[in-house]
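Omission of a single protein chain aside, the complex is shown with its protein chains in their original locations.
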Amino acid sequence: MADGYALARGGPALVNLHAAAGTGNALGALTNSVYSHSPLVITAGQQVRSTIGQEVMLANVDAASLPKPLVKWSAEPSCAQDVPRTISQAIHTANLPAKGPVYVSVPYDDWDGEAPREAGHLLRRSTTSAGSLGSEQLADLVQAVDSARNPVLVLGPDVDAQHANDHAVRLADKLNAPVWVAPSPSRCPFPTRHRSFRGVLPAAVQGVTDALDGHDLVLVAGAPVFRYHQYVPGEYLPEGARLVHLTSDPGEAARAPMGEALVCDIADALSRLADEAADTDRPRLPPLPDFPSVSGSGGAVHPAELFATLRDIAPEDAVYVKESTATTGTFWSQMDLSRQGSYFFPASGGLGFGLPAAVGAQLAHPERQVVGLIGDGSANYGITALWTAAQYRIPVSIVILKNGTYGALRWFAKVLDAGETPGMDVPGIDFVRIAGGYGVEATSVRTAADFATAFEDALGAGRPALIEVETELTEP
Amino acid sequence: MADGYALARGGPALVNLHAAAGTGNALGALTNSVYSHSPLVITAGQQVRSTIGQEVMLANVDAASLPKPLVKWSAEPSCAQDVPRTISQAIHTANLPAKGPVYVSVPYDDWDGEAPREAGHLLRRSTTSAGSLGSEQLADLVQAVDSARNPVLVLGPDVDAQHANDHAVRLADKLNAPVWVAPSPSRCPFPTRHRSFRGVLPAAVQGVTDALDGHDLVLVAGAPVFRYHQYVPGEYLPEGARLVHLTSDPGEAARAPMGEALVCDIADALSRLADEAADTDRPRLPPLPDFPSVSGSGGAVHPAELFATLRDIAPEDAVYVKESTATTGTFWSQMDLSRQGSYFFPASGGLGFGLPAAVGAQLAHPERQVVGLIGDGSANYGITALWTAAQYRIPVSIVILKNGTYGALRWFAKVLDAGETPGMDVPGIDFVRIAGGYGVEATSVRTAADFATAFEDALGAGRPALIEVETELTEP
Amino acid sequence: MADGYALARGGPALVNLHAAAGTGNALGALTNSVYSHSPLVITAGQQVRSTIGQEVMLANVDAASLPKPLVKWSAEPSCAQDVPRTISQAIHTANLPAKGPVYVSVPYDDWDGEAPREAGHLLRRSTTSAGSLGSEQLADLVQAVDSARNPVLVLGPDVDAQHANDHAVRLADKLNAPVWVAPSPSRCPFPTRHRSFRGVLPAAVQGVTDALDGHDLVLVAGAPVFRYHQYVPGEYLPEGARLVHLTSDPGEAARAPMGEALVCDIADALSRLADEAADTDRPRLPPLPDFPSVSGSGGAVHPAELFATLRDIAPEDAVYVKESTATTGTFWSQMDLSRQGSYFFPASGGLGFGLPAAVGAQLAHPERQVVGLIGDGSANYGITALWTAAQYRIPVSIVILKNGTYGALRWFAKVLDAGETPGMDVPGIDFVRIAGGYGVEATSVRTAADFATAFEDALGAGRPALIEVETELTEP
Partner (left out) sequence: MADGYALARGGPALVNLHAAAGTGNALGALTNSVYSHSPLVITAGQQVRSTIGQEVMLANVDAASLPKPLVKWSAEPSCAQDVPRTISQAIHTANLPAKGPVYVSVPYDDWDGEAPREAGHLLRRSTTSAGSLGSEQLADLVQAVDSARNPVLVLGPDVDAQHANDHAVRLADKLNAPVWVAPSPSRCPFPTRHRSFRGVLPAAVQGVTDALDGHDLVLVAGAPVFRYHQYVPGEYLPEGARLVHLTSDPGEAARAPMGEALVCDIADALSRLADEAADTDRPRLPPLPDFPSVSGSGGAVHPAELFATLRDIAPEDAVYVKESTATTGTFWSQMDLSRQGSYFFPASGGLGFGLPAAVGAQLAHPERQVVGLIGDGSANYGITALWTAAQYRIPVSIVILKNGTYGALRWFAKVLDAGETPGMDVPGIDFVRIAGGYGVEATSVRTAADFATAFEDALGAGRPALIEVETELTEP
């Protein structure tokens, strides 16, 4: 929930956990936060200082090691007097690029200590990062773009996180170049109905290369190069292509297997590049074709119908938090996402993010409707977020895509020719009853029309709603 | 679920997790396993070897560090060829005293490798530990016991884990000495209706000392010395008392703030001590008084009524998995637990253990009825265990003690004079609907009589059952 | 030696260590490297992959953990195929700001593997960091400087490391502001005879504040804020003073207890600030007074005499590597250091740096004379560096300041009123014999005049020389 809040709000969020067990419970979720550069400032309870070494009940033994390597920085202050500075350090560390989660364990009795007088300085502290390109760096970059015969942009989640979407559009327009989204995106960096939009790159080596074939310059911004998922060996780049990589994360820059990396402020770089790049005589790209048409089989709602319905009736600035892994391709082909901050997906594919993150995002954006699109398997990781939504009347809409199976894995088992695989199905779950048990009004539908009605009912009701939709099984 | 299975079964259980996110999700639960000495052998998925360094999607970066410090040992084999030996090492490490969870990360493509021929030796490996007292050590111990004027036994969970309960009874009988359970017990090491049984020591320094006042020899077996919880400074021991500490865990021995520790096989030590100790002329202890009588207020079931009812109608060899923190004292005063392996509680108080552990324990003990006694807050941590119970028709009985609040914390806030504290209550949860949503038949009761009926219905039904009991708020 | 080479050269140096023992031996030295931002790329040997888990002889168990936390990054590739990319990642990580040492463990049999074809991309990789101030950031900074009544500059070692010395001089001249060196400097960022030079700030809270009294703006560049050493509580800053902190290290920015930090390219920031700052009507600062006069007691050479002699007869562009802790104040008051890269001191005070670093620096700068100024205690940490100098005829001059005691500690014991402290003295060492034993020509002197003769003999001899100087005991 905090992660959804921090990502949607774009700044640090404070999370307080219960000692070792609470920290342990949170670590699965941190696998996403650390890759979504989510600036969570996590504090955790700890036993009385003098008793930690005895490993008394609830002592968090070796507390600073516990969340590693899933945080950017972790500490337990050496004494009560250093608690204020340590928390200050945590906030500044979380928020400096590349942003990320941080952890501070605070012994119980420290809160009884008196803050040292010098802690007053902490209130006036600021830390800022200068990541502007130097004039030579900019000139080199402009030269690379201007001299390219057929450039292509590949944009990642940090373009959206740093509100550089409009700069990316200006650059794409100036270059008349196609735009891909980097593999496995956790945010949407570019309007999906812009004439340059080409969709999401596949998450495999050869697939990326095939998609980028024919380009002599690949300009990547705001993504690792590249976050492959499925191992299919192959060529890293089309023959003769040059890859230039703009990122705010030195780690991403250093570990990439190819390319020339520039660690910089992405928004500044894209904006200045859009200003300085020469006009091109490449023809303007044609508009995108219409949305692919949809025809369900009748027995259940086809996900494409579902998304098409949402596209038509949801507010234009709706925020989608999605965790339905078998409908990825369908989603990107049906949706019209044009605003910054419209889409969130677990950055490491760590399931359990979606439902609570939707609640958190709705808290961060009271003025936008948040829609959670959650698979029936995923929903159970954090089903109790429904209770929070009910208790605090957070008006999020949760759509459960219920196909009764782990669709992405089922597809993957087929790809691997694994034969019949056990444990894939999740039959026998009635989300309407469960939601009711947690105090959220819910309904179940089996047609797109019924979904539309239910969704329109939910909009503006001023309280959370859950719609269970029986969906057809699709492949990612 | 695996932890409950391993604890009830008394041997290693294999757990397979999904890479970093799955590991992260499991870590909260490991805070209990590491202190309950639960021999979990945990394997985790990992990406293709050559892609881990690039931090591709689902790569478990620095995998062997991730579960630390909550495992006894952790590794990622250096190459496919060493996977068999590493898993063998994991199993032997988990199972050698002091037992504990271990972790092995196995890259995806390793499973395609061929096991080296020498791996055949692994199938014939065994590791055993000799922890018998030497003859001098035994003589010293006997001398300590024989020369004590007024000895007392303090027993911990490892007495139960190592099936030394009967040896402890023999020793208590020979010495005519009282027996306490060490603070915050996760298992029941001694029959609760035996004339020597004195209950559970309080989890605070001065409280322990007060309870042990007058004894000149404190013989602790199978517990840390001591697992305090609430920090109240005071004397560690009654004036002049000598503490002798039998443990199978060298870490427990080394870190204790007092006492003479002997790292040994507890069952062997207690048994030989019971054999060799001299007969005493201390008078036989009187039988325990009757159970305290119970009088509910009428509006809801008093936990004491609930436990008294269970005592009367549950099978004598029932196994209780308990995670209701506000009813601890009441439970111990009402129950008659006489068999090995009758009671499990989260060893670090890490909530979320109870409901799934009850399911796991029932899998390990098809011949005994497992009863989960779960608070309404706790139940939500792992509510989806109900689905597993339903799908596999595991005949566990889950009793939800529903008082609508976090009773233990509410009491603690009063102890600390914290005034009105927010976020304590968990209203608005209907467990009957939720259980139904997951496929488990459930009922809600408000009287002890209705509870008895519902419980008897559940027994022998050959399927899981959940009984939501509205209970009065009590203090731990 | 490698550290001295990397620091003097200003770029990555490759170090190859022998498995765990070699790594262990190197870790003391890394305490300096990690704070001097020395981009050492360290590789270490490792046993055959399939045998590491068995902990065979020379296996480096948990190799990637071994150098932590003294490296910026550490890894063992997951397989032979990823060795090239991992080493590439190491080089780029070491060299990106903030620079620092990195570590890669490579199993023995990996070198027999074939590099994957895609490794060809690594040869064309580059990583660059953009740290230019944005136009608003620069304007704010200029405004801060222009509106200050009485600004002061505090410069740290990274000003020298980033070759920003001349920009600092231009800025000081434009502002007519005094310049201090940040406490415990490991490099010299500013000409010591420039009219603005005020010396080195003391390494204690109150001492810094006293030294900065009266200034309303403290502009710190290229240093932590602040690297105190001696704990004397006090005010962090003069009343009403504002501290602005320019650093290339986000860690330094985040952890400081006060000030407004800007993580940026220091050279760029100082240069543009010197360009853009308004002319001031503050009067030009008066020239520095003459060097303090020196009068030894006669029995041995006073360090001030020694340094004055060096100032007079050593080449103007000589490089001093100093590790004589009891002569710090004297050194700064006597030397005339005006060139970039003229001075190196162990950045964490980790002794043993000096003698080998002088050898390494001489290797990096064949065109400048390197002079090692080494205490008689320090010299023994790495005395065998003399052998390397002899074997490779590296013409470094090593001056041993021999006062027979650990002067800095002796002084500190007095400060702490510790009474007579044992183990301070190092009598009975004859460096002339030892140097001879390692093949370096050496001489011992007891007067400044004899030192001058010996030093002039050494200059241009085309081989290393050691001069043991019996010195008077001074205080830091």
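The first chain written gets the first letter, and so on, giving A, B and C; residue counts start at 1 in each chain.
The working rule: contacts are C-beta pairs under 8 Å (C-beta built on N, C-alpha and C of every residue); 3 or more make two chains touch, one makes a residue touch a chain.
Fair warning: this is a prediction, and the values are worked out from it, not measured in the lab.
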Problem - Which of C:Lys72, C:Lys99, C:His167 or C:Arg255 contacts the chain that the document leaves out - result: C:Arg255
Practice task
Can you work out which residue in B:Asp158, B:Asp265, B:Asp376 or B:Glu470 touches the chain that's missing from view?
Solution key: B:Asp265
Exercise for the section: Can you work out which residue in C:Gly100, C:Pro178, C:Pro191 or C:Gly349 touches the chain that's missing from view? Expected result: C:Gly349
Handout entry: Listed residues C:Gly240, C:Pro286, C:Gly299 or C:Gly428, member touching the removed chain
Key = C:Gly428
Practice task
Against the chain that's been left off, what residues of subunit A make contact? List them.
Solution key: 49-54, 62, 64-65, 75-79, 81-82, 85-86, 89, 107, 116
Completion exercise
Residues on subunit B facing the left-out chain by the touch rule are 73, 85, 88-89, 92-93, 96-97, 118, 121-122, 124-135, 137, 235-237, 250-251, 253-265, 268-269
Fill in the blank from the handout: It is residues of subunit C that touch the chain not shown, namely 20-32, 47-48, 50-51, 53-58, 61-62, 65-66, 68-70, 108-109, 183-184, 203, 224, 227-229, 231, 251, 255-257, 348-352, 380-381, 383-384, 387, 390-391, 426-434, 436-439
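In this section, only the chains that are shown with their structure count from here on.
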Problem - Whole-Å gap separating subunit A and subunit C, where each centre is the average of the chain's CA atoms - result: 42
Handout entry: Geometric centre distance via CA averages, subunit C-subunit B, whole Å
Key = 54
Exercise for the section: Enumerate the residues of subunit A that touch no fewer than two other chains. Expected result: 251, 255-257
